[in-house]
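In this view, the complex is presented without one of its protein chains, the others remaining in place.
Our next item is chain A:
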Amino acid sequence: MPATCGRCVERRAVTKRPKTGDALCKECFFECFELEVHETITKCELFKRGQKVAIAASGGKDSTVLAYIMKTLNDRYDYGLDLVLLSIDEGIAGYRDDSLESVKRNELNYGLSLKILSYKDLYGWSMDEIVKKVGLKNNCTFCGVFRRQALDRGAALLNADVIVTGHNADDIAETILMNILRGDINRLQRSTSIVTGNGDDQSTIPRCKPFKYTYEKEIVMYAYFKKLDYFSTECTYSPNSYRGHVRTYLKDIESIRPSAILDIIYSGETLAIKEGVKLPVQGVCSRCGYISSQNICKACVMLEGLNKGLPKLGIGKSSKVKIIKPFTCRKNKCSCEEISKEAANTNKVT
């Protein structure tokens, strides 16, 4: 027979918490789960009253639970937030079209308005079309780079003040490990922050992760016990195998020592970077105006590659960006200027 709940000492326990090892009943689990997200939101001061918050919604488990919990907490604790759902349609038949149906059900069930933006509208290319050009090797790089910007553009269209994403503790620990394995000090720093893009220059919409300290297991358990409707399948294109290996490794460690997830996040947060280590400065893309640590952002480089029939452009070292950089040419009024204008127009949201 299963144990009794360690909190109310009354009802039957239904789940064991990875964070603490406590056995909890359904009701106590819901309470603890919701309270902890609320504490993360208030302690980290993620929102201000009156803000418009775009919830990045994929239809998967994390964003479905995020939408539900944001709505619940906003009502319960009177955050005074205007919540909207924002979905990106990458144009992957049999994958995203199905998951968007689940977001549409969330729109109805939670009474939140929904905005769907497609890669095709934003960039002129759907992922299915991109894969036809670039094959199955680097397609995930395109998708990742385009998605990041697509969310920013969507949030700007909605006049949102903040974007929230469903990244959970497992995702963040995974990213920290990946950045360590790649020696990417710059991303390592950013990946541990609960809020990113909140610089003084106000050039980007801040993003935050209310589930930063929430275990994936608990998100799945919460969705199951609350009977939330979400969509799960593997993307039809091959998954990012590098992340896949790290994920497997992390799950293996977690099965031996569940606190490992939070411990890795703690390590990431407290790592100090030696003085004198040069970090790239975040600026804006001189073409499209979105955030970039290069003169021209990766999305613009990739897009130019696609439009020019050089899909490998933008894959690999960012130093290759210089190949297409038209700025020295601009002064000479060569045709490069036309190209960059064209690219800027293609990128414009209509």
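Couple of notes before you dig in:
Please note the rule applied: contacts are C-beta pairs under 8 Å (C-beta built on N, C-alpha and C of every residue); 3 or more make two chains touch, one makes a residue touch a chain; residues count from 1.
Definition applied: contacts and distances are computed from a predicted model.
In the listed set "UBC-like protein", "DNA-directed RNA polymerase III subunit RPC3", "Transcription elongation factor spt5" or "Ubiquitin-related modifier 1 homolog", the entry agreeing with the UniProt name of the missing subunit chain is "Ubiquitin-related modifier 1 homolog".
Considering A:V14, A:L122 or A:C208, the position touching the chain not shown turns out to be A:V14 (whole complex). Contact with the omitted chain, checked across A:D62, A:D89 or A:D128, is made by A:D62. Contact between chain A and the absent chain runs through residues 2-3, 12-16, 23, 58, 60-63, 166, 168, 170-171, 216-217, 219-221, 224, 230, 232-235, 239, 247-248, 251-252, 254-255.
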